[in-house]
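A single protein chain has been omitted from the complex, and every remaining protein chain is retained in its original position.
Chains: A, B and C, in written order; residue numbering restarts at 1 for each.
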């Protein structure tokens, strides 16, 4: 069963400058205390980063994740989590993007992600 | 719905030297081609790294992920994925572990993960 | 011989919101083509990230780097490199900061860094 339908991700924004993906609040806790799990936030981030690149290069079915680095910054609130992703480098065969995750309505980030995606179809 | 029961992870080994967690082959593809998805491998890695630390420090409910870095190395086979995790530093308030992921029965790794976990209960 | 005096780093800004450290253009090339080397940019980043945290917590001699992740985005110009660092999480025992590096006068970044620093003196 694919994870993304389970997580119920929704796209709030999708353009060349930024992509925002929403993880609806739901019972996805892996950790004590009922918080949004790290894996759910990692999945959200990967989708948002990937989306930010597709928003720049168009539909590229072979775009694959090469590396991802996450820093978990604060415990999310009992709310949706929004990942806002931007491309920071678009090369011929590699694209690099970063994302900041926030609980809906909050300024302080709950997580940060940066990752590289290979674009083999363009080489 | 928590991700881990969905993924059906199983623990193949759990001792102070290493922890091995198994992701059973199933329809968890997010990417074209029917391969195991990156998010499923990230979830597997986080559980294995966390387990490797718990195998050293005992039940520590407040152990939380601080950072995680993944490198995706090869497309997984149509098989279970095994994550073998080892602690590379056990400090008073931080533990660092790395994991290598392989398709069952293969030598070549499909992914590598390294991460830091905070142990606030020990400070 | 310490690296920082060799590199001739200069602090352009130092306040609670951001710290900017400058790597003067000089013959520090390790790579073909006369570009600023990766290690010089990593050193610059570490100092800027560390500075951003000290600008928030004050003089903390025991603040030590726990992890650092770099992405190299574009070849630097023949110019000074500026690293602008900001704290993205300030906890009791850990601080996390990110930095964007640009060639002087350019908008496009040449590198991105994110790192965690332990603050053992505050635990």
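Quick note on the criterion: a residue touches a chain if its C-beta (ideal position, glycine included) is under 8 Å from a C-beta of that chain, and two chains touch if they have at least 3 such contacts.
Bear in mind the structure is a predicted one, so any value in this text is a computation, not a measurement.
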item: Chain not shown, touching residues in chain C; value: 1-4, 6, 26-32, 37-40, 42-43, 46, 61-62, 64-72
item: Hidden partner chain, residues of chain A it touches; value: 66-67, 69, 93-94, 96, 116, 118, 120, 123
item: Positions on chain B where the hidden chain makes contact; value: 69, 71, 73-74, 88-89, 96, 98, 109, 112, 114, 116
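Everything below uses one rule, namely that only the chains that are shown with their structure count from here on.
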item: Cα superposition angle of chain B on its copy chain C, in degrees to the nearest 5; value: 180
item: Cα-centroid distance, chain A relative to chain B, in whole angstrom; value: 20
item: Chain B and chain C: spacing of chain centres that average the CA atoms, whole Å; value: 31
item: For chain A paired with chain C, centre-to-centre distance based on mean C-alpha positions, whole Å; value: 25
item: Per-residue multi-chain contacts in chain B, two or more chains; value: 66-67, 69
